[in-house]
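Every protein chain but one is kept in place in this view of the complex.
Labels run A and B following the written order; every chain starts at residue 1.
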Amino acid sequence: MTRWLLALLLALAPPAAMAQVVADPAPLQFQDRAEETRFHALVSELRCVMCQNQSLADSNAQIAHDLRREVLQLMRQGKSDAEVKQFLVARYGEFVLYKPRVESKTWLLWFGPALLLLVGGFVVARVVRGHAGSRGDAPGNDEQEW
Amino acid sequence: MSASKLGRWLPLAVFAALAVLLGAGVWLSRQPNREALPSPLIGKPAPQFSLPVLHEPGRLVTLDELKGAPFVLNVWGSWCASCRIEHPVLTRFAESKRVRVVGYNWKDERADALRWLDQFGNPFWMVLVDYEGRYAIDWGIYGAPETYLVDAGGVIRWKHVGPLDEAIIREQLLPALARAEAGR
Partner (left out) sequence: MLPELGQVALLLALLVATLQALLPLAGAQRGIASWMAVARPAAYAQLLLVAAAFAILTHAFVVQDFSVQYVAENSNSLLPWYYRYTAVWGAHEGSLLLWALILALWTAAVARFSRRLPDAVIARVLGVMGLVAIGFLAFLIFTSNPFTRLLPAAAEGRDLNPLLQDPGMIIHPPMLYLGYVGFCVPFAFAIAALLDGGATRQGHDDRQWRDWLRWTRPWTNVAWAFLTCGIALGSWWAYYELGWGGWWFWDPVENASFMPWLAGTALLHSQAVTEKRGSFRGWTLLLAIAAFSLSLLGTFLVRSGVLTSVHAFAADPTRGLFVLVFLGIVIGGSLVLYALRAPDGDKDASFAPASRETLLLVNNLLLVAACAMVLLGTLYPLLADALELGKISVGPPYFALLFLLLMAPLVLLVPFGPLTRWQREQPSKPLAMLVPWAGLALGIGIAAFFLAPQGAWKTAAGLAGAAWVFAGTARFAWSRFAIKGSRFTAEMLGMTLAHVGIAVFLVGALLTEGLSMQRELALSPGQSVALAGREFRFDGVERRIGPNYIADHGTVRVLRDGRAIDTMHPEKRSYASGGQVMTEAAIDPGITRDLYVALGESLGDGAWAVRVHVKPFVRWIWFGAGLMALGGLVTATDRRFRRKEAAP
């Protein structure tokens, strides 16, 4: 019964009138492997401005499709990766970069972990030094319980 | 490992700072339009374009033709459900004749757009058509509806992402418009 219902639904399904125009839905064509590799790498570092946390490479949104096309065009115009990114940032803001720029407002982000590691390393060194000495058991026992 | 005074209370201090941040997060997430991207074009000249007019297919309009007085640019499409929701609000605002409301028909079939306007009414002073979305990228458009306020000199003064309502028009658009007209 349900299968017939679905078949009916299929027959009556409205055409995609609610869909945005797709300028050219065909997949992008690349001139060579190097261009394709560069494109994929670049587009994975950019964020889809519309979606819930997807990269420009992964997203199916219409705007993502348009932006991918734009990125390829910019690449072919001879723009470097940095210039392509700057083009998008100028229009959509830094939100579009998955790799945040290193600027004063992201110093904590980029250098925080290194700082933490440094401080932690210092603490560990202090602890190790503090525990050196001949308190406790006999040294390096081969019969050690594992 | 020796837990000195600092070492003992440090974890709590770190957590307290974290809790404050998370509290701020909860506070911020109460705003309805939290996901909207702020536009980097505020205060910058609007991008140049040359687009056909919906009701006069042969005619092309550029940004320069629209300069001289402020105007509101509303991005919409017949495929956009939220545009239908904001339509009455937009119509009322346009009918107040406070400022020109220019429509930006984005990624839409001409026939569908005309039918939509026939069905719901046309609030726009003029409707520009961007079928492929080429100039939309320059404007930083990523969805519909979106609304811009451009001043007489062609500088973008304000942008809103999402449907308009009376409160937004009253509390944000009109004051921005007043500031733009006063030359501030």
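Following the convention adopted for this analysis, a residue touches a chain if its C-beta (ideal position, glycine included) is under 8 Å from a C-beta of that chain, and two chains touch if they have at least 3 such contacts.
Just so you know, these numbers come straight off a predicted model, no measurement behind them.
As for the chain not pictured, it touches chain A at residues 2-3, 6-7, 9-10, 13, 22, 25-28, 37, 40, 44-45, 47, 51-55, 57-58, 60, 93-100, 105-106, 108-109, 112-113, 116-117, 120-121, 124, 127-137, 139-142, 144-146. On the side of chain B, touch with the chain left out of the figure occurs at residues 1-3, 8-9, 11-12, 15-16, 18-19, 21-30, 35, 37-38.
As a working rule, only the chains that are shown with their structure count from here on.
For the pair chain A and chain B, the distance between C-alpha centroids works out to 26 Å. Looking at the complex, you find that chain A touches chain B at residues 17-21, 23, 49-50, 62-63, 66-67, 70, 89-93, 95, 127, 130.
On the side of chain B, the complex with chain A involves touching residues 1-2, 37-41, 77-79, 81, 106-109, 112, 131-133, 136-140, 142-143.
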